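Here's the structure we're looking at; comments come further down.
What you see is the complex with one protein chain gone and the rest in place.
Then we have chain A:
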Amino acid sequence: MSRQANRGTESKKMSSELFTLTYGALVTQLCKDYENDEDVNKQLDKMGYNIGVRLIEDFLARSNVGRCHDFRETADVIAKVAFKMYLGITPSVTNWSPAGDEFSLILENNPLVDFVELPDNHSSLIYSNLLCGVLRGALEMVQMAVEAKFVQDTLKGDGVTEIRMRFIRRIEDNLPAGEE
């Protein structure tokens, strides 16, 4: 009986660490492949974007959320549904700009950085930059052009991890001329 229980717990623990460990191996490899941190950051963003444009379908299929009517709704869905579903955490949504086109996601703890310490010679590395690309790619598929960037990072000694999201514009569907 207890052997069964042990097996279950071990599997669960291993599977939650698999993504984190694989992501760490990826960042390590990219740091070897690219000369400087800026290039690694760009690569992580690009890979994140490619993941985001596919992840959105998985998300919409599994979450049953309807179309968001404004950026505030979008923010809530991102924090309370998407982050919860994929990373098991619920960041808080704060620091709204007066125009309602910018907000912050505050992550008390970032699962990607478990077991991670930045070495001294990588101070410009944005370790979790994949997340920004994912957000950008996923939102683009639902007709929103946004900018996402880290403004605080626990890996760099900040108290929390903060992602700043900025709405740029709505992406209109391109209809051929003459059609409605």
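Methods note: contacts are C-beta pairs under 8 Å (C-beta built on N, C-alpha and C of every residue); 3 or more make two chains touch, one makes a residue touch a chain; residues count from 1.
Just so it is clear, contacts and distances are computed from a predicted model.
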item: Chain not displayed: protein name in its UniProt record ("Lysine--tRNA ligase", "Trafficking protein particle complex subunit 6A", "Mitochondrial import receptor subunit TOM40-1" or "Phospholipid/glycerol acyltransferase domain-containing protein"); value: "Trafficking protein particle complex subunit 6A"
item: Residue among A:R54, A:R72 or A:R169 that touches the chain left out of view; value: A:R54
item: Option from A:G88, A:P119 or A:G159 whose C-beta touches the chain left out; value: A:G88
item: Of A:D33, A:E73 or A:E108, the residue in touch with the unshown chain; value: A:D33
item: Sites on chain A contacted by the missing partner chain, in the whole complex; value: 6-7, 10-23, 25-26, 28-29, 33, 43, 47, 50-51, 54-55, 58, 85-88, 111, 130
